[in-house]
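Removed from the display is one protein chain of the complex; every other protein chain stays in position.
To keep things simple, chains are lettered A, B and C as they appear, and every chain counts its residues starting from 1.
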Amino acid sequence: MSDETLTDERPVPEQIDDVVIRFAGDSGDGMQLAGTQFTASSAMFGNDLATLPNFPAEIRAPQGTIGGVSSFQVHIADWDILTPGDSPDCLVAMNPAALKANLSDLVKGGLLIVNTDAFDERNLAKAGYDTNPLDNDALDAYQVLGAPMEMLTKEAVKDSGVKGRATLRSKNFFALGLMSWIYTRPIEPVLDWVDKKFGTDTPVGKANVMALKAGYNYGITTEAFHHTYTIQPAPLPAGEYTNVVGNTATAWGLIAGAEQAKLPLFIGSYPITPATTILEELARNKNFGVKSFQAEDEIAGIGTALGAAFAGRLAITTTSGPGLALKSETLSLAMIMELPMVVVDVQRGGPSTGLPTKVEQSDLLFAMYGRHGESPLPIISTSTPSDAFEVAFEAVRIAVTYMTPVILMTDGYIATSSEPWRLPDVSALPDISRPFASIQDGEEFLPYVRDPETLARPWAIPGQAGMEHRLGGLEKDATTGNVSYDPDNHESMLHTRARKIEALGKSLPEVEIFGEGSDLVVLGWGSTYGAIRTAVTRVQKTGRKVAHVHLRYINPLPSNLGAVLSSFDNVLVPEINLGQLSRIVRAEYLIDTHSFNRVLGQPMRAREIETKIYELLDQEVSS
Amino acid sequence: MSDETLTDERPVPEQIDDVVIRFAGDSGDGMQLAGTQFTASSAMFGNDLATLPNFPAEIRAPQGTIGGVSSFQVHIADWDILTPGDSPDCLVAMNPAALKANLSDLVKGGLLIVNTDAFDERNLAKAGYDTNPLDNDALDAYQVLGAPMEMLTKEAVKDSGVKGRATLRSKNFFALGLMSWIYTRPIEPVLDWVDKKFGTDTPVGKANVMALKAGYNYGITTEAFHHTYTIQPAPLPAGEYTNVVGNTATAWGLIAGAEQAKLPLFIGSYPITPATTILEELARNKNFGVKSFQAEDEIAGIGTALGAAFAGRLAITTTSGPGLALKSETLSLAMIMELPMVVVDVQRGGPSTGLPTKVEQSDLLFAMYGRHGESPLPIISTSTPSDAFEVAFEAVRIAVTYMTPVILMTDGYIATSSEPWRLPDVSALPDISRPFASIQDGEEFLPYVRDPETLARPWAIPGQAGMEHRLGGLEKDATTGNVSYDPDNHESMLHTRARKIEALGKSLPEVEIFGEGSDLVVLGWGSTYGAIRTAVTRVQKTGRKVAHVHLRYINPLPSNLGAVLSSFDNVLVPEINLGQLSRIVRAEYLIDTHSFNRVLGQPMRAREIETKIYELLDQEVSS
Amino acid sequence: MTDTARYTRSDFQTDQEVRWCPGCGDYTILAAVQSFLATLDVDREKHVFVSGIGCSSRFPYYMNTYGLHTVHGRAPAIATGIATANPELTVWVITGDGDGLSIGGNHLIHALRRNVNLNIIMFNNQIYGLTKGQYSPTSEVGKRTKTSPMGSIDRPFNPVSLALGSEASFVARTIDMDRNHTIEMLDAMFKHEGAGLLEIYQNCNVFNDKAFLDLTDKNSRDSNRIWIRDGEPITFGADNEYGVVVDGEGARVVEVAKAGHRNIHVHDAGAPNPAIAFALSRLSYGPYGPTPLGIFRNVDVPSYGHEMENQIAEAQAAKGPGEMAKLIRSRGTWIVD
Partner (left out) sequence: MTDTARYTRSDFQTDQEVRWCPGCGDYTILAAVQSFLATLDVDREKHVFVSGIGCSSRFPYYMNTYGLHTVHGRAPAIATGIATANPELTVWVITGDGDGLSIGGNHLIHALRRNVNLNIIMFNNQIYGLTKGQYSPTSEVGKRTKTSPMGSIDRPFNPVSLALGSEASFVARTIDMDRNHTIEMLDAMFKHEGAGLLEIYQNCNVFNDKAFLDLTDKNSRDSNRIWIRDGEPITFGADNEYGVVVDGEGARVVEVAKAGHRNIHVHDAGAPNPAIAFALSRLSYGPYGPTPLGIFRNVDVPSYGHEMENQIAEAQAAKGPGEMAKLIRSRGTWIVD
């Protein structure tokens, strides 16, 4: 196959503003990879984008069944988008199960690309189809384009050196090639990737390149595919961009925090979906002096982190709900010892094992109150994959400045999805270091005497002479830190620890209001950011007045939040839980919030929020 | 020594309504025993009473120091009392440290009985006295009565067979004898107890009897002690009474619950102060078929309980804050499996190891929200030691009727203190059993099909043929209970589990209002009951209108609570925490509660609540 | 095993789709367990399968018996509750090397020392399968995984040694590929009273393929599978040319011809002293080179569940059955009229 075939003989493509595409197939079909590569090309091309991977809880659920379907959705646009889109405009279905599981999401009239080879009796039966939907009127509402992808792939790769059934493995590259044709994406970034990953001389590398090109060429040569589309680069602010996945951004933010705090990073963690990749990313970066410790369980994860904190390291532990439960006791110890630490909770569907690979925001009240006794901690949350870098950095800053564990809340959607990130100038990141304690000769070291402003206590670490001291979980004297059973001291220490959170509050920025008016404000936190902002923007475009406030800090809440919320007639709080932030806001400000809760294991959809906004606005009007 | 010496040559004693007495000494001085025995005699005598033991966190803190002081307070009265009293009217101080640690609590003009032998230089120094307070004007504000108790005890027991320093061990019996004289208590119950415990023929038994009588006789023969007191029996409702300690009542309530639920009781627990004695009491009653399992940790404690529940037993696990933290993950599993279980949390001073032998109410929000994901559970709390019997029974009823774990909240004060308990007619306790599942031949067993009223699912247990089924922590299908990743099923299951709590709510009694008017209601829960009721009653006696509402059920809250609270201008919520029930009430009803928080490791004091009530009432008037 | 079996394998299958990767060793173990149970004269409803979390821990969903898929690492504790609550049941614990030895290590060793009436099957694939390939407490030093990109520095457990150090009364090892031996081990464990641990080397063909090659490859397996059988001299190899001797330095592999047949150790699984079983467990530090398979230890100790029932019977015999009315009066009472 010569390169000429790739010369574009393209009819003028239709220019569109944005498109939502979903690649869907069996877990073994490589849809995550196809989607990721399509995303990468689009990023290089200059589009704005947002992605949403979705995979089963099993490593590999039974092939060909609904339970085994894996998908990857990407939204690409020539404007500044915020969500991976509510419903795909185009669906790639590699087999009947993928079609069945995803069809209802496809917009009516949408483009449906199917791998016709997979629609045999066995697969149809596994997916629960009595008859072949390609043969009847089931798909009449869509533009269906079929291609015998398996046959074509096999044929294309026959000289690669890959043999037998293995040849079929490249069919995702065929699909990717075809999609690149239809949406006018460059294939060079994919070729580069294949080269780096496999080398273009290896059988696998060759097969993937051949399949990719074959898919692209199939588009060129097959008339059916001659209606193509293009999406112009988005007018993103100038700068250098990378496409970043949430958990990677979190890991990088933590490393950057450690660098700027001038502390070696220590992470003690136990693998758990969807948090594991933070540990994995940190383990990869030992040249930053990162010590990564895979503990025997979550208790040891936070335990080792606590030990490292005492030893003067930047201590991190990462987990998801069930693991956070196990960390509760030691977290309370870290709180009373007032040692800095960042605890990352990547929320997933609960309760119990729940829906481990899905998104949920249902650990918020647990983070707030999930410790015995009065045990207040700062809670900070991230709104988008790239935001995670900044938030992780900020969590480190708070931990070190205030000598406290900080809970950083993210979730399974942020963890695994990606967006273009304009790279910050890392050399301009602030110095967030805080010197270790020091004393004059002969002076007594008092580990619980505090900085008057931050209420942080001094941090003296083993190896420093003259400041030997003991910390423990029993109540401690307000200055010496020795065990104290004194009733008044206890009460005063409870208040002091609460006041430390207040002290932090005073230093934090006020919330900003996006929008104006006084009818309705939508209050959100975490990964619902994109959906809320999109919904609010759409409503605003109709001329209605509605505002959006999104929280980064949840404990303490921003100082102006009460006043801001009270200035609106309605406060709508959309959450992927049964109303947890809502409950906090109600208790704090006695405001009768409207909770909007959708807990489907999926990101919030802008459209549903939009509907809810109109419902409230119209009620308001009619009442 | 002949028995005649005990003939009362008593001048007519002064009749008083009530008295608060505190026995205080070194941990090794046997003050808990002296107090308990004094209490027992008073109970037999027919007084109403309430007790408050107080001991250091160490097994035996350094002798003679403030840290090593142990005390036991008892309030006895001829009326229906509710608290062990705010401040003692009489203090027995066995050494300088005991004096120093307790003097400030003694009411001005109160009676101070001291063991003068212990006021030597060494002990004074250990207690931090520069000069002997017995020798200067330090105690001028009190009626001081000294006795060389060590010398007198040694002398008294010289023929008992006990030798050397061991003779001093009986000095608590000397003090007890003396106090029995002063307060006209019968000593026969004590003699009976000694006989049962040691036998009156053993050296130790003899020594204790001799010391007791010597103390009593010392009162008779020493003019200084001729002003004595008597407290008439209280007009308690007719019936048979026992003096019951809270943890014992809890254990008995659980056993009674198991009996009436027709289920063998299984407790899986790990020792922890102040919960351990529940496990110990249950272990003692194996003849009820109780299986008590001392687990390797709290996780295994609840784990074994969960297993026992699946196997069809009445599953119990008991713990305190740090242990509750460790149970969190498995509790969420039990919740989603919908298996019955009672989790008893005997709250102690937190956070972390905190003040392990002290009382606190600071696990409430943790009990409410202390699990990842949406994981609602019923929460029920006990107000007094004897109330624990009924509440434990009720917890069993709820668990079995609704197929759910139930959290029973009690605390370190209820756990260790005692009060007279009018014995219920146990043969009249309701049948709270619920039959195991059954199916017709050939019928399919559906473990998640619910009772329409309670929403309880059927309970089928291993050994029952035809109902083999699997439960797990992954989200489950609404009828089959099989793993389900279906988004709508998940959301609906979250709501169903929440609705089960609501269903329980509908069946519960409404709260009762003690008092009338609309100015102020004091809302409480748990062991503050006695203090609040006492304070409210006192204020009511002055003619001011104030009411008391005390919660047994905290999740769900009683159905009329919102309406009741809204009918008052002020809602005062006294708690031994920083405002946890208050926060729940605020979120639930948007009522601007007044929190009153004292967190001293001690029970709430009626006087402080009274003061706070007046403050609010007067503000109300002046504003 | 009876020859007039009441059950067939399919009686133990459920309608749930088996969700392991094609080729996973878990399939063969599932089939072996189902087949084995079908041979027993035990009511199906008396079997309970309890697991933690992991690929292996999905096992209970595929067994048409009572079952619990619980939380990570806690299966031995939860199963202890079932087995002591009702010792009439046959309780099986299914766990993995991560589930059972990493997060769940403590419950495992305590269940073993207490001799709770449990049959514990540990699927050892030397990797975390479900979380997609991190090293486990049985992974070899130097193993490169996503969390150990430069090679693991953790020295692994030898599960048999650990179990013996935990006072286990039954410990055995087998390999997924050998169905007959697996069933033989299951049978012995089932017959043993109290806690048993069966370690099964299980191939994870996705994240740790061929970890047991020494023991499964045609060319190497004969010289690497040391079959240990109670009462028999320990010899192995295609022609039994190798054997094991035990002396003041421990156990080691020798050539039978050189060492002399009478010096070859005769295995005594029922020895009260676990010292020699432990020595045998040290013949290999993992499934590399000659590795013993079979029953290391099998001694009679009363089970925890029955001991507990005995105490209840004793208490009832001594005090009579519990009476609530008596209990609440046990601390002394008085009458107010």
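The rule is short, and it goes like this: a contact is a pair of C-beta atoms (placed from the backbone, for glycine too) under 8 Å apart; a residue touches a chain by one contact, two chains touch by 3 or more.
Everything quoted here is computed from the prediction, not taken from an experiment.
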Displayed chains contacted by the hidden chain, counting the whole assembly: A, B, C
Residue among C:Ala279, C:Leu293 or C:Leu327 touching the omitted chain: C:Ala279
Residue of A:Phe198, A:Phe225, A:Phe310 or A:Tyr614 touching the missing chain in the full complex: A:Phe310
Touching residues on subunit B - with respect to the absent chain: 58-63, 65, 67-68, 270-273, 276, 279-280, 283-284, 286, 292, 294, 296-298, 322, 352-353
Positions on subunit A where the hidden chain makes contact: 40, 43-44, 46, 189, 233, 236-244, 248, 252, 255-256, 259, 264, 266, 268, 285-291, 293, 295-297, 299-300, 303-313, 315, 329-330, 333, 337, 389, 422-424, 426-427, 429, 461-474, 482-483
Where the missing chain touches subunit C, by residue: 102-106, 109-110, 113-115, 137, 150-151, 153-158, 161-167, 246-251, 265, 271, 273-276, 278-279, 282, 301, 304, 307-308, 311, 314-315
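The rule we apply is simple: only the chains that are shown with their structure count from here on.
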Distance between the centres, which are taken as Cα means, of subunit C and subunit B, whole angstrom: 44
Residues of subunit C whose C-beta touches two or more other chains: 53, 69, 71
Touching two or more other chains - residues of subunit B: 329, 333, 337, 472-474
